[in-house]
Every structure is written in C-alpha cells, then in structure tokens.
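Submitted below is the structure of interest, expressed as structure tokens.
Note that one protein chain of the assembly has been removed; the remaining protein chains are unaltered in position.
Chain naming follows the written order as A, B and C, and within any one chain the residues start at number 1.
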Amino acid sequence: MAIREELRSGCFWRGVLAEAAATLIFVGVVLGASAAPGPLAPALARGLAAGALACSLGAPQANPALTLALLCTRKLGALRGAAGLLAQCAGALLAAAAARLALPDDAGLVTRVSAAGTAGQALGWEIFATFQLALAAFAAADWPAPQGGLALGSAVAAGALAAGPFSGGSMNPARSLGPAVVTGIWDDHWVYWLGPVLGAVLAGLCHELLFAAGASRERLGA
Amino acid sequence: MAIREELRSGCFWRGVLAEAAATLIFVGVVLGASAAPGPLAPALARGLAAGALACSLGAPQANPALTLALLCTRKLGALRGAAGLLAQCAGALLAAAAARLALPDDAGLVTRVSAAGTAGQALGWEIFATFQLALAAFAAADWPAPQGGLALGSAVAAGALAAGPFSGGSMNPARSLGPAVVTGIWDDHWVYWLGPVLGAVLAGLCHELLFAAGASRERLGA
Amino acid sequence: MAIREELRSGCFWRGVLAEAAATLIFVGVVLGASAAPGPLAPALARGLAAGALACSLGAPQANPALTLALLCTRKLGALRGAAGLLAQCAGALLAAAAARLALPDDAGLVTRVSAAGTAGQALGWEIFATFQLALAAFAAADWPAPQGGLALGSAVAAGALAAGPFSGGSMNPARSLGPAVVTGIWDDHWVYWLGPVLGAVLAGLCHELLFAAGASRERLGA
Partner (left out) sequence: MAIREELRSGCFWRGVLAEAAATLIFVGVVLGASAAPGPLAPALARGLAAGALACSLGAPQANPALTLALLCTRKLGALRGAAGLLAQCAGALLAAAAARLALPDDAGLVTRVSAAGTAGQALGWEIFATFQLALAAFAAADWPAPQGGLALGSAVAAGALAAGPFSGGSMNPARSLGPAVVTGIWDDHWVYWLGPVLGAVLAGLCHELLFAAGASRERLGA
C-alpha cells in the first residue's frame, strides 16, 4: 500500500525532520531577536533566517500556512502535509519552551494585536503580508536553492516590516502557537491562524490560476 | 487587427493583472512600514518588496515612471503601456484605501517635501533617485529573475535611503497618488510625477544610447 | 612522507594564510562595528563581512568552531585543521591588538554574558546560534562562492541578531579569544569555546547523517 511504503521511506522522515528542525530554528531566531528594541531587528532576523534555512535544509516550508497552501494546490500529498504540520508545531513548541528558559522575561514572545488597532485590522495585515510572502514562496519553488532563498527571505522581511507595527508580523501560525502554549496567553490567537492561512491559500490559487508560467484552471483540476 | 488580437490574449491581461497586484503589494508594504520610526525601516521594506516582487510576479514594473521610460525607449507597446499605467494606479488606490482602514492614523501615508527644504530640492532628489533606480531596472531586464531582482531591490533601497529625508523617497508616482487621493492631501503632488518620470526617462535614454551592451543611436531609431 | 609533502606545498600555506587573513578581517570588522549603539550594526556587519570573505578569500572558515566540525566529519585533514586553528587564533589576536590601539575605549570589545541572564542561558544561545550557522556553512560548501557566501552571511547575521542580547552572539571562539587576551577580561570565557564548538559539531553530524543529499551513517564511517 502506498501509505505504508511512504511511512517506511527514509526520504519521507528526513523531510518531516527537516520541517521540525527548520521551524525550531526559525522560531528560535525570531524569539531571540524580538528582545531587541525597535521593529527592524526582528524583521531582518526573520528574513535572514528564512533565507538561510531555504538554503541549508533543502527548502522546508517551516510554516503551517505555506504547507496548507501547498496541500490546497495539490503540490503536496495529504500524509506528508499532515506530518509536516505536526512537525512544525512540535518544533515551534520546543523552540518556545527553550526560549522561555533562556530569556529573562517572556512578555515579548507572544505576537499581539497592536493596542492602537483592532483584531480586524491585524487580521487584514496578516492576510496581506502572508499573501505576498506565499506568492514569493510559490515562485521561488522553481529556482535552485540559494536564489529562491533570497526571494523568500526578502518577502519574509518585507512582510514583517509592513505588518510588524499592527499585528507583530507573524505570517506563521507555528511561530504564534509556540509562545501561546508556553505562556498561556491566547488573546486574539485566532488572528494568527486565520490570517496567514487565508493569505497563503489565496496566493497559492492566484499563482496557479494566474501568475505561474503556464497557469491555467487545469493545474488545479482533478 | 493587432489591437483586437492583443486584447483577446490571456498573456496581455495576465501582465496587466500582475502590474495591478504588484503595485498593490508594493504600496501596501511601503505604507505599512512607514508607520515605524526612523528612515531605515521604510527604505529597506521598499527594496525588499521590490526585489521579492521582481521574482514572484514575472518582473512587473509596478511603477508608472518605469513604464513611461519603457514606452519612450520603445520597449513596450502603447496599448500594453497604457493598460499597465491604469492597472498600477488602480492597485495603488486600492492599497491606499485599505491602508487607511487598517491604520490608526493616516498622516504618515503621504509623501511630503521636507519642512527644511524646498519643492525644487525635493524634485532634484526624486529625479536623482529614480535615475539610478531606472538605470538598474534597465540593466536588470537582461538577467534572469532572482539576480535582476537583487540589483533592482538594492537600487530601490539605496534611492529611498538617499532621498528619504528630503522628499520621502517616493521614486514612484503611483505610490504618491494612492495616499493623495485617499487623504485629499495634494501638497506638492506634481513633484512626485515630474521627478520620477524625468529621472526614469533620462535613465532609459542613457542606457540605450550609452551604457547598454551594443548601445547606439539606432536602438532608439524609427 | 605525506605530511612533509603537504608542508612543502604552496596550496597548504596559501590556505592557512587565507584563514589568518580572513579571521583578522572578520574580527576587525566586528570589533569596529561594536562601537555603534544598538544590536543591529554589529550583527549586520558580521553577516556582511562573512558573506564578502566567503567570496574574496576562497571560502575560508575563519572560525575555530567550523574548523573543528569539519575535522569531526572528516572533511579536513588533521594537519591542515590544526594549522588553520592556529592561524585563526593568530589573526584574531592581531586584529584585537590593532583594534585596542585604534579604539578610544576597549570595554566594548569583549563578548560578555548579559547581566540579566546566566552563563548557562548564554551557553544555550551560543549553541543554538552556531548550530544554525554551521548547518548553513555545511550546505553552502556545495555551491559556488557568491551564492554560498549569501547563505552563510544570512545565517551569521540571523544568529547574531538572535543571540546578541544574551551572549553577544559570538558564534566564533577566535572572535572571543582575541579581545580576552588583549584586555585580560576572561569572565565566562569558556562559554564562547564550549557553545560554538558544541553547536558546530552537532550541526556537522546532523548534516552528514540526516540532511545532506545522500546523507548516511557511512559518510562518517572509517
């Protein structure tokens, strides 16, 4: 049976492990850099880490929103996608637990809606930032690693700079889930799942239907 | 007839749509990042977004000044150029309208002439910054996407860092038009059309006549 | 005899000299940039210098932790590795001595554990930051210089942004050794040897056993 075979293949488990390791590294870098004052250091750290990971770990998604978008556009099998999602959440939890031990103060870990704005505005920014990030991720999938990583890292940093003041610029449900579990602060947590997933799925559909070379309705067809 | 055929082709409308989407994303990122204090975050966000878009959307111009420069150097047909211009303005308007809803305060959206300087000085900086940006854009057109996007993004960020304190470093009439329409603030708006268009057209002519490999007067000839 | 031959080859000494020169330049840039306020300038300078050196000096490690990881994974001969380690320490000492003469105040040279944290927390951050850096360095070894340098520089800057507030983000024992010798401040110096070396060796093993294309236990076998 296909599923049993897939579960026995080294390649499958290696990819799942890479997802866990990449999300652990990504979330660890973001949480460490969030201790710096100002919006620039966390945004750049996020982009640089995403770019480097795309090169060093064989282009993992490290982001549940991207994985769901790949599932929706039928670029990833259901089993591999589900295992990847679990691995990402486990990696993010581990990173958040470690960061809580390693940080003097855990208030800055959680992504929050800006006090000057509403949850709806933060949702809008998360959708927008993840939309442009996922467009770059879908396009980057066609290039060899270091160049695709460059485009991806740029989009991650640009989105974090744009959405940062309003929603924390998460663009990644795993990055928001880890700290929420560890600190028990779940305020507006739905924003960080709904926004990125909507944005990424929308971008995946736009890429397949409109922007990809050879885009057409058939690419999504049964 | 050629025009009717062009209007029926999917490629034509896909390109126009990419222009609208790219300008929407670019202006959205710039307006979001402008909420951060200091000149660094908006300038870097601009460059990173431009670099990522050059990779993810098939190298759109996302900038009326660049589109006009391509028209002047006969690298773009009149119909495609006009449709692109309209799409860019529509994308920028949409982004500005959305940003106004999503931002607690809309005073920072508009590009303004620095209080310490004159409109003439701002005009000079816009011409200069767009000149070097358009030189890079013309040269980047000869490379595959991720590498051309790197050069373009660098030039956008460098120009924004240089001109930022004096004119806001717009280098893009659409980026200035959107917020002006939405907020109704039209002070010195002509600077942000005249400067970028002059700079980009000048750069296009310089590139074709002087700096391109095989540059000559014939390249512009009838 | 193989050792005598190696010691006579120009290529051997050229590589050792490149290690010394690269470490001298890297440590000099880091120490100079550390005089700026805020965490961003030193972190970016570190990444940019590492990226540029990877391009200009034929991909030296410039980092004792990376050299030890290459020795552990049998990618470097024992003689070449030992000579490289000595050259790196000599380059870092020279850079620190020169920086002490050139700087008005030498308090900022030494990497220190943050006052708000413990040595154990700093050790954890050094292990983590060097782990992700070394993963990128091992992967980058498979690409031509400018693209590998990009991935390496991104990882160096990301790690420095993440670990900077807690341990100074050294990730490089030579960078910490030079200023310690020159200023005589040896507080918690062991953190900056144990952390990076553990992180880099762990990353080397993970890369060879798990993440490399064709990874397997045989790659490390006798």
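We take it that contacts are C-beta pairs under 8 Å (C-beta built on N, C-alpha and C of every residue); 3 or more make two chains touch, one makes a residue touch a chain.
None of the values given here were measured: they were computed from a predicted structure.
Remark: the absent chain touches shown chains B, C in the intact complex. For the options C:68, C:93, C:135 or C:150, the residue in contact with the chain missing from this view is C:150. Of the residues in chain C, those that touch the hidden partner chain are 14, 17-18, 21, 25, 28-33, 35-38, 40-42, 44-45, 48-49, 51-53, 55-58, 98, 101-105, 145-147, 149-150, 153.
Listed by residue number, the positions of chain B touching the unshown chain are 38-40, 43-44, 47, 114, 116-117, 121, 124-125, 128-129, 131-132, 135-136, 138-140, 143, 147-148, 150-152, 154-155, 157-159, 161-166, 206, 210-211, 213, 215.
The rule is simple: only the chains that are shown with their structure count from here on.
The touch graph of these protein chains is an open line. Summary of the copy comparison: rotating chain A onto chain B for the best CA superposition needs 90 degrees, to the nearest 5. Spacing of chain B relative to chain C, judged by their CA centroids, is 41 angstrom.
In chain C, no residue touches at least two other chains.
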